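Other chains of the complex are left out, but the ones given are in their true place.
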Amino acid sequence: MILGKVIGTIWATRKYETLNSYKMQLVQPLNSQQQKIGEPIIAVDTIGAGPGELIFYATSSEAVIAMEVDMAPVDASIVGIVDSIYSEIN
Amino acid sequence: MILGKVIGTIWATRKYETLNSYKMQLVQPLNSQQQKIGEPIIAVDTIGAGPGELIFYATSSEAVIAMEVDMAPVDASIVGIVDSIYSEIN
Amino acid sequence: MILGKVIGTIWATRKYETLNSYKMQLVQPLNSQQQKIGEPIIAVDTIGAGPGELIFYATSSEAVIAMEVDMAPVDASIVGIVDSIYSEIN
Amino acid sequence: MILGKVIGTIWATRKYETLNSYKMQLVQPLNSQQQKIGEPIIAVDTIGAGPGELIFYATSSEAVIAMEVDMAPVDASIVGIVDSIYSEIN
């Protein structure tokens, strides 16, 4: 999984039907020092992450498991909201 | 999922049979400021996205879920047409 | 899917058994202007693409769908031969 | 699979429910000389790897196989703790 921050929302009225009840969040990937890495991606939000929150998201075909519909064409899902990061080893 | 713009179409009469009823769109990946990132990819269009439209597409093996046939060798599908992008957090 | 050109063939007598009846083609990935991008990959040929032909290939676990055997450890399959690319939008 | 070192832990009380009994470890990817490559990722720990240990992790949708729950939205799992690396060929 990858750390990220919710930085916005994508609005799309025409979309694949099983996606209709889900929010599409714009997520900036971050490294463990919470610095930006690469470009924002679009992830389905399944746990109610709000704008500005530090989250982690799963990619690959397992992302769809986080959704209540069985079959949805999704490749990134927000699966946790980060409370803290503990790291003392380099 | 990744933002993109439909910039063209790939014509292919000889192709894997379950792909025959689908349009293969050439899609330029974009960042959240709608600037180009990387090279165009080829995505199956399942929602009727036209040339020039801002869309988002799913990759990985879940892309095939957006198709009516059960089994198709597809790794990228257009799954939504973007109305607007809301982002006020950096 | 990604555009590419068949540039060669890999010969391997010892290989995983379900791969035995398939040709392993060396494929150079191309951008939409048919310029090389990155290094050649090895893709299973399921539609009879010959050397020099412009094709597109699927990656990820859906690549195996293009094969007649149910289970084969394959991550890239040639799934279409390109007739033409139409693109007038940048 | 990729070599890595456990460098920390991610704490998240709100997360997708099937993830609740698993530890989310921060893992620094390493090359075969144990030098850092790229940014740390977050992997589920299924074998009890402690901080500072040299491990290898699997990505892609097979990462979920290492978990006792059938369905979890996970894309990286620690699957082995390295005793030694033997390499005399370049």
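As written, the chains take the letters A, B, C and D, and residue 1 is the first residue of each chain.
As a working rule, a residue touches a chain if its C-beta (ideal position, glycine included) is under 8 Å from a C-beta of that chain, and two chains touch if they have at least 3 such contacts.
Please read all numbers here as calculations on a predicted model, not as lab measurements.
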With 4 chains in place and all of them the same protein, how many does the whole complex in this file have? 5
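Methods note: only the chains that are shown with their structure count from here on.
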From the C-alpha centre of chain A to that of chain C, how far is it in Å? 31
Interchain centroid distance [CA atoms averaged], chain A/chain D, Å: 19
At least two partner chains per residue is the criterion; list those residues in chain B. 59-61, 63-64
Chain contact topology (line, ring, star, complete or other): line
Where on chain B does chain A make contact in their complex? 1-3, 31-32, 37, 46-48, 56, 58-66, 77, 79-90
Listed in rising order, the residues of chain A that touch chain B in the complex are 5-16, 18-19, 24, 26, 28, 39-43, 51-52, 59-61, 63-64, 71-76
